[in-house]
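Report on the structure given below.
Of the protein chains in this complex, all but one are displayed in their positions.
Coming up: chain A.
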Amino acid sequence: PCRAQPKKKKKVDVKKEQAQKERMKKKLKKLEKAAPELIPIEDFITPLKYTESNRVRSLPALSPEESERRVLLLKKWCLFKQKQDKAEKKAIQALVDSQQEALKELQLESEELYQAAIRRDEGLFPFERDGPSYTPPLPGYDPPEGKCIDITKVYTQ
């Protein structure tokens, strides 16, 4: 008489566990089927307040002398920028040419050093550099105490 009851308990437990495991597996499969999504970038979504209002700026009328002056200024600026760009391209080409010449000379000198020079530099990356600042930091400046809180919106799928 004592045998029947413990056996029932074991069967029910095992079945329940198996059913739970299957349900979890099914849930997993469903979630894994859905492809991961990219986080939407807030930069590319124009906020609504810039599309709703109807105010339009009315520009004043330009006199012909003024427009003539502006067109000539634009042409001068284009020429200046073109010269700058050409100078840059020339500089890049000069750099590349001088590098190639140096490598050729090195190859003539010694083959081993040439091979070592051609290889890629593992210590180059990661490379970090801060942009130049308008005003360098003041020496001996005592900033007020404070803290920064990160309030970026966290997206979950």
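Throughout what follows, contacts are C-beta pairs under 8 Å (C-beta built on N, C-alpha and C of every residue); 3 or more make two chains touch, one makes a residue touch a chain; residues count from 1.
Methods note: contacts and distances are computed from a predicted model.
Trainee: If you look up the hidden chain in UniProt, what protein name do you find among "AP-3 complex subunit beta", "Large ribosomal subunit protein mL48", "Radial spoke head protein 9 homolog" or "Actin-related protein 10"?
Mentor: "Large ribosomal subunit protein mL48"
Trainee: Could you tell which one of A:52, A:65 or A:128 touches the chain left off the display?
Mentor: A:128
Trainee: Of the residues in chain A, which ones touch the absent chain?
Mentor: Residues in contact with the chain left out: 24-25, 27-28, 31-32, 35-44, 88, 92, 95-96, 99, 103, 118-121, 124-134, 144-157.
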